[in-house]
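We show some of the complex, not the whole, and keep each chain where it was.
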């Protein structure tokens, strides 16, 4: 079991053919992912990796029944690509920007666009600049290195790509496997938040504990803490403090932390954290292992893994 | 990314923002003489020509006479400023003098992108001239805010509500709404992430926006060559320019380890592990998620530009990054010579085997490993006198 993705999920690769798309589509296929097609405005009609390439996502969805997508696009084409994929009805979207970073304004425009769907029908968007999603032993939609994962009871959700990999590698080395790994993407503008993933993990029989990796003091982390307090499964958090830039580089963050739309909620929620903190990276595996022994939900035996 | 005050004013003038009259002087006498030219009842002398001057020096000296302006300029001119992110010092060569009218009211305004709600936050306070952190602490609940839908932009009715809540007199609403509309237009047009007006003043019968900071994210720069050009104009911000060029993040700190990472969170976690060993980075450079060999070379140049770096640690856990590309950058830098401090390379993730093999075959003088714990140990070992002596 897993969340959002398994070996039967039909996945389209937007931007295939393309240097990065080719490379990671191969990794995904090797891992067992059901990659059904590519979409490329310039290469429709070709076949790549034995799969058809369509000019539009609409046509691809019609012909292949794809329900998930990974997008490889330049920063300037990213908004258009995400809108195209979402408009075609895809409900799980991983977006990987190539070259320059997508501007925060573009990201906000995309998140605002996704509000046209009611929350229950809104697509899950990981990215832009995400690592993607990997259900261990089943399928991957993303740019992770699958060799670091091992199957097991820990669901991982992270905004940080590399630190997420680091955590997974440490868990695996310590004999603690993972159920599904979700990289939300940097910046926190995708519209898809920790809380949504926590809810999925709570309902996933294969997940016994959740590791959440983020930033201290962020409103999304605070919201997650409040949500975690009501969960049966333990949520371990690793929130290393980032060095503050000198000068006034963090002005926007400070303003939004204090006065953003979620700020009032944040202040309320920080006091009542329902999460188990990891003090530093060296303590990560021990904290996760401890949390697993605490979980007795679903009538299954306590234990590190099974 | 930040602009100097002079550049900020130059940009905002195009958006019809009501700005103070100001001039630039390169001597105390010139500064004093400027007062008559630009008029006003009092003046502010600023080191406003380079972004880093705001950080290095007292940002503004208020003066009530031309002679005081001359003395303030004398106090500033010739002062040595460390170029941000480097050890280079340079002298302050010019100052900015702003005319101030009869101040009858002062407010603080700011616009910022709220990534969580996908909206723009507009906030205001009567604590003009203060840092936002202080405003939060002192004025918390009395701060006035509006949430702006990016699809609609700031609506005049929101401006009116905002300014009324801040206590602006009714008759100033039309002018204030117009001024704020100009500020919002600049903010949106330039794809800024934050815009702060430290003093939104009523002077005589006129509104003036003073002491303005605009911040941009890297992403916005490639789309706006003019902004990019403005940032490149100022040699003092070389690390910023390099950062923009290669999409690198950069933070200066006070230690001796030159740290290069893939991702700010990995940087934070690595900094914590170093701290466990009594070590602090001199600077942290973030390669981001898709570093080319050239970006790695620029990152290495950036950390090596700090002369007090005693050891370099490059820690990449690759996903969309690729270890083989990273290694290419390391080899080309090492083969270019002149790398004095020991270099520790930790690689894992995508193409790790290819990367580590290629690095070892190249014969360049770096220590390499796939384990972060081993890498930290290698860094510690490079301090022969122990890490306690590091400054």
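Order of writing sets the chain letters: A and B. Residues in each chain are counted from 1.
Keep this in mind: contacts are C-beta pairs under 8 Å (C-beta built on N, C-alpha and C of every residue); 3 or more make two chains touch, one makes a residue touch a chain.
No experiment lies behind these values; they were computed from the predicted model shown.
A.B. asks: Could you tell me the overall stoichiometry of this complex, given each chain kind is only shown once?
C.D. replies: The total chain composition of this structure file is A x2, B x2.
The rule is simple: only the chains that are shown with their structure count from here on.
A.B. asks: Let me have the rounded angstrom distance from the C-alpha centre of chain A over to the C-alpha centre of chain B, please.
C.D. replies: Chain centres of chain A and chain B, defined by C-alpha means, are spaced 29 Å apart.
A.B. asks: Tell me, which parts of chain B touch chain A in their complex?
C.D. replies: Within the complex, chain B touches chain A at residues 2, 51-52, 54-55, 84, 110, 112-119, 121, 123, 132-133, 136, 140, 143, 145, 147, 149-151, 188, 191, 193-194, 196, 213, 215, 217-220, 222-223, 247, 251-253, 261-273, 276, 281, 284, 288-290, 316-321, 348-350, 352, 372-373.
A.B. asks: Can you list the chain A residues touching chain B in their complex?
C.D. replies: By the definition above, chain A touches chain B via 20, 24, 75-76, 96, 98-109, 111-112, 115, 129, 131, 142-145, 148, 158-163, 165-166, 169, 183, 186-189, 191, 213-215, 219-220, 238, 240-249, 251-252, 254-256, 258-262, 280-282.
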